[in-house]
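One protein chain omitted, others in place.
Let's turn to chain A:
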């Protein structure tokens, strides 16, 4: 089984069921031998009534064998088999077959014509209907097999775990699949709502559809199927493919079962939180295994209007988010972060030479704090209505005085006050800022941009706007240590928290919470559970000592060697 250069390659399709699988290609036994059909035509000399009787017998046999298999299957598979049996028994199909035997009696022809009549119509209707054509073709093949007296077509089960490749699969083919012997499905045609996809999902079989050229791969050829990216690697390196499949299986098992709360394998806790923007995203995130919200961005309710929303309007929007998490999970609300790349007409200055370094975030309240006051009032009102105790933090803070003034405003309403650490100044002054606030939250995106003096939108500067930059890690470390000395929480929100390896480094630096997109929660949580606190500390040390982001990543990953990616 040696991979030769000319046959190796990658085919691409649409992934429908995630997972990795490696094995030789098997194909479906398709069609009925032409000789069997010819032999039937030669020996059959009955009337239209005889032929229809033969047809009814075939229908009964096919429906019975499908029902028999449905009884042995379960769930969706059983339902698909029963639906196919119903379709075989359909009165409309029988009527169409009967109608085609007026003159000459050729049952195979009449069956083919009747099926074509419906198949053409469904294909023309497109969409979901077009996907039913496969079912019809399958029924035709099964009925024809019974009529001419040969075995129904289908899959010949392989002896070794194999990858089933076909131009399309009929529901009856997929319904009887044994996941121990067929480990993935690769389909040249078919869409994401096809029966193949439904069954593959139920069996958790990695599945890729719409793979052009799939059926040109010879049976027996080893392929690696990636149900996450949709890539089919033909003739890959065997050892490498097996290793990747094993690693993915371990990762998947950990992911599926991870249900929070987050902790290292030796019990070091860290809060995993979600970033949300409104009621809808909050309700979605509340279903994930998170302990709350580390960053509620309030910009959305201001961006969609031409004038500032009233206190009552703001209260309603904040209340939606707070009630999604209830009194037992905490929510950190960030006050309006307008300006720079998020201008708001009625709030931000019109023309600035350099908006990223201009009047943005908390700075909007310097000349007129009334808008900030109204927002805090609305947050407090929403907290009272929902019976929750949100924390409130300000963006774009650079001095201790700014933090103190903001904390004073928030505490007047009885709320917990914090500030974001996005400027190198705030990180360097973390010790002193923590004497006036209750918590800190590091915004790694802006902290990286301001530390490296590199615009995060500038693609040529992507190597600089990398949170693994040693200077950025150093500022995070300073902030985390300040939090430990003060005994106050220091969280991280931003892209960095969603990178599983970096999340481990952050834990090692002493960060107490990680806030990220809800979709990133399980990968981060599961992978933190596979390393020890000591490994995280070691990873933090080597990342801090590294010369550049690439070296930092490699060194951290080596220290976390059990962290599989």
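Everything below uses one rule, namely that a contact is a pair of C-beta atoms (placed from the backbone, for glycine too) under 8 Å apart; a residue touches a chain by one contact, two chains touch by 3 or more; residues count from 1.
Heads up, the rule we're going with is that contacts and distances are computed from a predicted model.
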item: Missing subunit (named according to UniProt) among the choices "Phosphoribosylformylglycinamidine synthase subunit PurQ", "ABC transporter family protein", "Cytochrome P450" or "Phosphocarrier protein HPr"; value: "Phosphocarrier protein HPr"
item: Option touching the unshown chain, where A:50, A:76 or A:90 are the choices; value: A:90
item: Hidden-chain contact residue, picked from the options A:55, A:118 or A:258; value: A:118
item: Chain not shown, touching residues in chain A; value: 83, 86-87, 90-93, 95, 118, 121-122, 125, 128-129, 132
